[in-house]
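First the structure, which I've put down as structure tokens, then a few questions once you've had a look.
A single protein chain has been omitted; all remaining protein chains appear in their positions.
What follows is chain A.
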């Protein structure tokens, strides 16, 4: 692989990794606070891509908004609101009643929700790929070597910028605001959190809302990047984002982002060298290897705490 291909794949990998990272945060946050893998999260991401698509088409064709960026931005906001609502109801209806039940119960419920969501979208939208009209085709040429043009597309730039901005804001919320402190308190000791006056149920619901909102951004970015979405798109990106969360150390927010970037890079680098059909195999081998040899991930904490 020449340097030009490497740099191009680096750009592609970081873009893809940003999307995975945004989804991975939803997995890791929910796991951190209630110790459950929300397997429906990938489908929430898929749902949000559909909402963004529908929103975008309504805004551009029916309401006649000329600016693609503006239409996409509004569609993303709408998507964030709707998926947040969905995340909130999901927690309320499918998970909260099972809290205090045996450990596997919410997990099974999550798988049920996931099947429900993908089938619902299949029924409502059809099984075929849904494309967007071509948008933002411009690229910024970086350099040319051996007749190969290395370029950063507007789409990629937007995806990376949006992700970086959002993560900064998100980091601030978690570290510096009382909502973030309440979340961390519930994650570390739910019983004590209630003793200092924190509404634990509300905090858990807000965690689902935040995770769903980030997934909505990821869904919009995914749509922008690939220009197409399908009812089954919740599964593979969802499991990859889950892999990213595990690789980074489940429960760790920086870990989720780091894991996302690594998975994105592995995937694109693999595709540059090996047959592209096997790129998913590469990602999932990472999942197996991490779970076997370092289950607490790169930035995860070991289970034992000094008490």
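Rule of thumb we're sticking to: a residue touches a chain if its C-beta (ideal position, glycine included) is under 8 Å from a C-beta of that chain, and two chains touch if they have at least 3 such contacts; residues count from 1.
Operating definition for what follows: contacts and distances are computed from a predicted model.
Of the candidates "Urease accessory protein UreF", "Branched-chain amino acid transport system ATP-binding protein", "Cysteine desulfuration protein SufE" or "Tripartite tricarboxylate transporter TctB", the chain left out of this view carries the UniProt protein name "Branched-chain amino acid transport system ATP-binding protein".
When the missing chain is restored to the complex, the residue among A:161, A:196, A:276 or A:291 that touches it is A:196.
Where chain A meets the omitted chain, the residues involved are 178, 181-182, 184-185, 188-189, 191-200, 301, 305-307.
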